[in-house]
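All protein chains but one are shown in place.
Order as written gives the chain letters A and B; numbering starts at 1 within each chain.
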Amino acid sequence: MLDFLGLVVFAIFTIMIVGAGLGVVLANRVTTSALLMAFTFLNMAGMFVLLGAETIAAFQVLIYVGAITVLILYGVMFTPQTPRAYGLFFQKQTPWGAVLAALAALPVIVVAFSFHDAKTVAPPGGDLNALAIAVFNSFAFPFEVASVLLLAAMVGAIVLVKRESPAAPPAAPLRRSEPPR
Amino acid sequence: MSVDVVGLVWLVPGIPLAAAIVNGLFGRRWLHRTTGVIASVALGLSAALGLAIFFAVLASGGQPRVVTLYEWIGVGDFRVDTAALVDPLSATMVAVVAGISFLIHIFSIGYMEHDRGIHRFFTWLPLFVFFMLTLVLADNYLLMFVGWEGVGLCSYLLIGFWFEKPAPYTAANKAFWMNRIGDWGFTIGTILTFLTFGSLNFHEVFDKVAGVAQTQPLTITFIALAFFLGATGKSAQLPLYSWLPDAMEGPTPVSALIHAATMVTAGVYLVARSTPIFADAGSALVVVGIVGAVTALFAATIALVQVDIKRVLAYSTVSQLGYMFLACGVGAPIAAIFHLATHAFFKALLFLGSGSVIHATEEQDMRRMGGLRRKMPITYWTFLLAGGALAAIPPLAGFWSKDEIVGAAFTSGHQILWSVGIGTGLLTAFYTTRMIYLTFHGEPRDHHLYDHAHESPPVMTVPLMLLAAGAVLAGLVLGFPPDAGFIHRFLAGVVSAEAGQQPEAPNYVLIAVLAAVAVVAALIGIGIGYAMYARRRPDPAAVSRAAGPIYTLLVNKYFVDELYDHRIIDGGRALFGAAWAFDAHIIDGIVDRLAWLTALIGSGLRRVQTGVVGNYALSIAAGLLVLIVVYGGYATGMLHR
Partner (left out) sequence: MPLAAFIAVSAALFFIGVAGVLVRRNAVVILMSVELMLNATNLAFVAFSRRLGVAGERGSVFVVFIFVVAAAEVAVGLAIILAAYRNRPTVDVDQLDEMKG
């Protein structure tokens, strides 16, 4: 009974993720895309809960749904996004790209179903303990390096976006009083 | 005294090198004239150590010792070390080179005092000494070649010292290129030595010479000739002599040190050092002797008519070097080294004396001098002593060594070479008399010049006096009694003259007779010189008119420079032009075609670079697809590993 319920919930999440994901790619308005992306992330958090990874799910909501979506929305805000004729928002290579993506997806999904015997086992009592021990023991150093990466990204982003201060006067020597002609 | 002096041998070239580095780095900005003091002090230390080593070798009975600094090249069995071979020969050379260099450095402090480039001068002069000492100390041909090239470089730099003027840098280029021909010979000799003996170490090579000479006599002859070609370049023998007179464009101390006392004797040293090779080289030895004798006579005849005091000395140097090769050629390398040592003293003194005169008068043309003996007594008397030594007047140094060479030519059965030597001795005495008379005697021919002349400061005259002592005493100290003197006993173990049939006990009667002949020839030369230039009977001008075409030939130095310019240089130009055309059209043509092909391919491929990010992403995705297909192929077993 519980298994069946789980399956139903899984199916709902799957439909939401795939549908919203397709929406991100196909929506005309960029704002719609961004909101659909946030919705996809939210459903992904649900998937994590189904897998018994509550901590990851919490991170997912905080970082993706919160931070990244907001950042993307700022990006949308700062660049002009006028909806236009549907055909115009695709690249010239669209048919090639679609075919290629489909061709690549097919074998991967087939391979994915080759795991049909394996079961996922949710750890009892959540994943927080194990995750914390792993991050702060075995992965302590990469964890610190990751913080440096974030700092570098922050500085880089600021440098990239910073406007040049209004052109400073060239460092020519100050001209004193001109000699009388 | 338990200090191992010989173990410190690397300090002898090391100290001048340090001085050169210090002067080179800091001379221009901070040291200026102090560079001369630094270099002289360094050379003083070096000379003291060199003399100490000389006496240490003497005390040890002339046992050769190898002092290895570090392994330079080690490939399989082939090994070349940066190592010094300290034996009587190199110890003698070190003592002579370091000692004379020291005196000339002191002299240069005074001579170069007013020159703007003094820091350059005192960078290159110690550097030269470093290379020269490396050359004589090396225990293998490769390290010797390093010194050989190094002294050539310093010679080039110092000849062209006043490079603002056209003549010095032309002369520097000429010296460099002529030396290149000789260096080529040295290189060939070194390569052949390596191929034949599998080693470049002196002792290893010399141990094998006798054996190899049995099976490959031609190879040994060829090696000897190749080395001799190198020696003719460095030591200014026919046909590569003509750079040395032009080298007089350098400062006079440079002429004294490099182009009289040390560097030009490197060729003699090379031949003497390689005595075992030359001894087994058969006809090569005859070539050496003939070239030496012909050069001696040839250069002496040119020296008869030169009017530039330094050019007279330059041709005289070429002539005396010819004597040294003559000695090597008749199997008396000890006499060659003996003459090298005495010649270093009196020729350095002659050059420094002429430098003193030039410093005082700023003139090199002897026709404008005259009467200077009253103004410059010290210079005059020292010059006179050195001139006597050059003319081989007993008991001055030149007499003992030159007489020994000429005598060796006679006793070894080369009477023709002996007569050439005697004749050259007569000419030498004549041009020496002429030079001294024109410069110092008679009435001043240019009063303006005469009135401004003055004796040089002590910093210049003291080295002159010290060298004069050497020019007087070196022959007696080193070479008395004849053929059995100190230097013979000292060097006999190293430079074994197997080729020359020298008698065990010197035949003093024969020696005395031969010496008497040589002295008479010298006196005749002096007498003719005195008659012509002091008594004007016969008048020199009348003689030159009577000689007519011969005089023209001599004044123009046998037109050798013109011959080289018009025949060899033009031939070279044609060859180089052809080589250039080949390079421009064939070599460059191939490269151009390759470049054109590359450009063609590139212009085709640039279409791929659309600059559109999407296209690049598409190609990444295509790569992903390929990866998936390959991975799937392996996973499903459709592809096999």
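The definition used in the following text is that contacts are C-beta pairs under 8 Å (C-beta built on N, C-alpha and C of every residue); 3 or more make two chains touch, one makes a residue touch a chain.
Computed from a prediction, not measured in an experiment: that's the story for all the values here.
Participant: Name, in rising order, the residues on chain A that touch the hidden chain in the full complex.
Facilitator: With respect to the unshown chain, the touching residues of chain A are 3, 6-7, 10, 13-14, 17-18, 21-22, 24-25, 30, 33-34, 37, 40-41, 44, 47-48, 50-53, 55-56, 59-60, 63-64, 67-68, 71-72, 74-76, 78-81, 88-94, 96-98, 100-102, 104-105, 108-109, 112-116, 118-123, 127, 130-131, 133-135, 138-139, 142-143, 146, 149-150, 152-154, 156-158, 160-161, 163.
Participant: Which positions on chain B touch the chain that was left off?
Facilitator: Spelled out for chain B, the touching residues are 605-614, 617-618, 621, 624.
Convention: only the chains that are shown with their structure count from here on.
Participant: Taking the mean of the C-alpha atoms as each chain's centre, how many Å separate chain A from chain B?
Facilitator: So the centroids are 80 Å from each other.
Participant: Any idea which chain B residues touch chain A in the complex?
Facilitator: Chain B reaches chain A through residues 612, 614-615, 618, 621-622, 624-625, 628-629, 632, 635.
Participant: Residues of chain A touching chain B in their complex?
Facilitator: 91-93, 96-97, 100-101, 103-104, 107-108, 111
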